[in-house]
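Report on the structure given below.
We show some of the complex, not the whole, and keep each chain where it was.
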Amino acid sequence: MGAKAREYYILFSFLTLLALSSAFQGKKQYKPCKSLVLYFHDIIYNGKNAANATSAIVAAPEGANLTIFAGQFRFGNIAVFDDPITLDNNLHSKPVGRAQGLYVYDTKNTYTAWLGFAFVLNSTDHQGTINFLGADPILAKSRDISIVGGTGDFFMHRGVATIMTDAYEGDVYFRLRVHIKFYECW
Amino acid sequence: MGAKAREYYILFSFLTLLALSSAFQGKKQYKPCKSLVLYFHDIIYNGKNAANATSAIVAAPEGANLTIFAGQFRFGNIAVFDDPITLDNNLHSKPVGRAQGLYVYDTKNTYTAWLGFAFVLNSTDHQGTINFLGADPILAKSRDISIVGGTGDFFMHRGVATIMTDAYEGDVYFRLRVHIKFYECW
């Protein structure tokens, strides 16, 4: 084989391997057209922390109240939130926006929630909103929800967000890490 | 006409008819890239069926309570649910996942609801979530809601779901047949 032929041969082998490996993987892997990692911080109102609380229970099943989560894994509680979004995992970092919406605890025998909320970003880097929707099996290490739309810098974007519980302090505080991956950018 | 010309003539006639028929139909008909039919089963908590109930009223208008639906066609009730999903219409079939989210009764003079929920599928056939949103005019034989996103096997999918009330037993039990039609697959 001459030098040129060898080059082609190597290239060809490489491409073949690539094709095979992706075939064996079973599923296509898509690359986001845009991605960002953000954190948000939730302090639930418990009857004593009115000044600091960023969220509140506003609906509960029969027999439960609005300052203590309901008995069966919080089943039936709806919480409304307005949580600061930060670039790192520090609650006291300068917020780049607010996470606003609701979570609905919806299982009796484990912790799961249905989430409907928006990121309202308002920083030098990002101006606009991102709309999220999805099922959150809270105890799973990471879980995916849908990004169903956006406005401003995120006009018409769609994607998937991978959320992880980055901190959890009982019924008082939790912090979520949100890896936003857009697969449709405009 | 020779054999070849006749062939062309037949083909041409066929295409013309096709064009005309679709023109007269008025609207384009799209074919789903993927579709599935599933059922889910809802047993509402009425104060006496705590062991079996899969959903609960968690919000009600002034003067109503959380164990009886509100007086004006349930207007103002929000119910949270975690309902088993089955492949057929049998409540006791092995579930392939859970339907989780909420329905909001939103009309005073007839039965309608706003739905926000996810299918969380976890079977040998399907792993992933499907996110639904839409208006449900409950008394209509069939009604369409939007599929606005998905994860896992349904990564980034969009579509329309046609729901039908497959069984309705007063304020205790209902079963919905959900025909999921994806028009954007990835």
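Labels A and B are assigned to the chains in the order they are written; within every chain, residues are numbered from 1.
As a convention for this text, a residue touches a chain if its C-beta (ideal position, glycine included) is under 8 Å from a C-beta of that chain, and two chains touch if they have at least 3 such contacts.
From a predicted model like this one, the values you see are computed outputs, not experimental measurements.
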Total copies in the complex, given 2 are shown here: how many? 3
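Everything that follows uses one rule, which is that only the chains that are shown with their structure count from here on.
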Need the CA-centroid distance for the pair chain A / chain B, whole Å please. 25
State the interface residues of chain A toward chain B in the complex, per the touch definition above. 28, 30, 58-62, 75-78, 104-108, 112, 114, 116, 133-135, 137, 144-148, 158-160, 183-184
State the interface residues of chain B toward chain A in the complex, per the touch definition above. 45, 47, 56-59, 65-67, 78, 80-82, 98, 100-102, 116-118, 120, 129, 131, 133, 148-152, 155-156, 186
